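With one protein chain held back, the other chains of the complex are shown just where they sit.
Let's look at chain A:
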Amino acid sequence: MSHFSPYFGEFGGTYVPEILVPALDQLTEAFESALVDPSFQEELGKLLKHYAGRPTPLYEATHLSPNPLVRIFLKREDLVHGGAHKTNQVLAQGLLTQRMGKKEIIAETGAGQHGVATAMVAAMLGLKARIYMGAKDCERQQPNVYRMKLMGAEVIPVHSGSGTLKDAVNEALRDWAANYDSAHYLLGTAAGPHPFPHLVREFQRIIGKEAKAQMLEAIGRLPDAAIACVGGGSNAIGLFADFIEEKGVELIGVEPGGEGLDTGKHGAPIHLARVGILHGMKSYLMQDGEGQVEESHSISAGLDYPAVGPQHAYLAQTGRAQYVAITDDEAIEGFKALCRSEGIIPAIESSHALAYALKRAKAATKEEVLLVNLSGRGDKDLNTIMNLEAAQ
């Protein structure tokens, strides 16, 4: 019997073709037994420390804060080996792949950060990796495509649909339906069918766990708000997990507002709050009146996804977490602000969380401590930024 319920309120579930159910059951078993297996925890702990470089620092961005009343702390997931938080849970799923006796990994990637983390870990553990990536994302994130190939992964561009993350997930699911016997689907975010939302959260929980201890050490108390960007929701749920019970800490997820929430060109399904079923889960989903899935839009490939992990839908519905939107333009401003003020080049994804913190800090009239998850570094986004500047 599974330890975790497949549902978060009305959200979650296992909406996959029947043929994938045994593979998900096998994964649930491997995941839950690993969680309580000291030898698994020890092996993972060693890799997190010596391979990924954890714990990551907590850095107070004193030059960034536009308001002396407001202190902004950055959880530096950009310093994880691979350049983003994605490595944390990929290491765990890599070990689970071995635990299930499988030799191949199937993955999807948007910004390429999950693909890079997967390729790294596959190389290190001696596993074969096939990585699906939307054709448009391959274009936007060329350096990451090249990194994956260098590390021996096969990158498969997906041309169908919008050529972004949603379509890459579809292809990965198709591949898995054909090859579940030999391959593990290493899903990259806290979304998808049960048990992925739990599994990814448990292995990203370390972000918030470290940050909590580091905040206590730095200022002797918890922050007033914990802020993270939300694509599928893995870095955000990793930051939130250990704060959910801390009622004094506001939890804020930042969705990509794209060209603006009123333009229809965005990737903010929580804002729309329309329940639907896609990629194995019931959650908030961008869709038309008949249930056809709509294409999302964001300047950041990693946030360009029309749905969101089910626990975020639940946290939003119950009011435990607040979800706000930041536009492409605001994110770019946040990006530039951090580059100049602190000498840190953030991912455009993370810049959404930063931009919200800056906006909030500017408006603040009382003392406040903000914890921002800097989920990744911006090297992969330099092309995007250069093209933007060239266009201006």
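Going forward, a residue touches a chain if its C-beta (ideal position, glycine included) is under 8 Å from a C-beta of that chain, and two chains touch if they have at least 3 such contacts; residues count from 1.
In this text, contacts and distances are computed from a predicted model.
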Name under which UniProt lists the unshown chain, selected from "NADH-quinone oxidoreductase subunit E", "Cytochrome c oxidase subunit 3 family protein", "Tryptophan synthase alpha chain" or "Xanthine dehydrogenase family protein": "Tryptophan synthase alpha chain"
Contacting the left-out chain in the complete assembly, out of A:Q113, A:N170 or A:T189: A:N170
Which of A:N67, A:Q98 or A:N179 contacts the chain that the document leaves out: A:N179
Contact residue for the chain not shown (choose from A:T62, A:S160 or A:N387): A:S160
In chain A, positions touching the absent partner: 6, 13-22, 160-161, 166, 170, 173-174, 177-181, 275-280, 282, 285, 287, 289-293
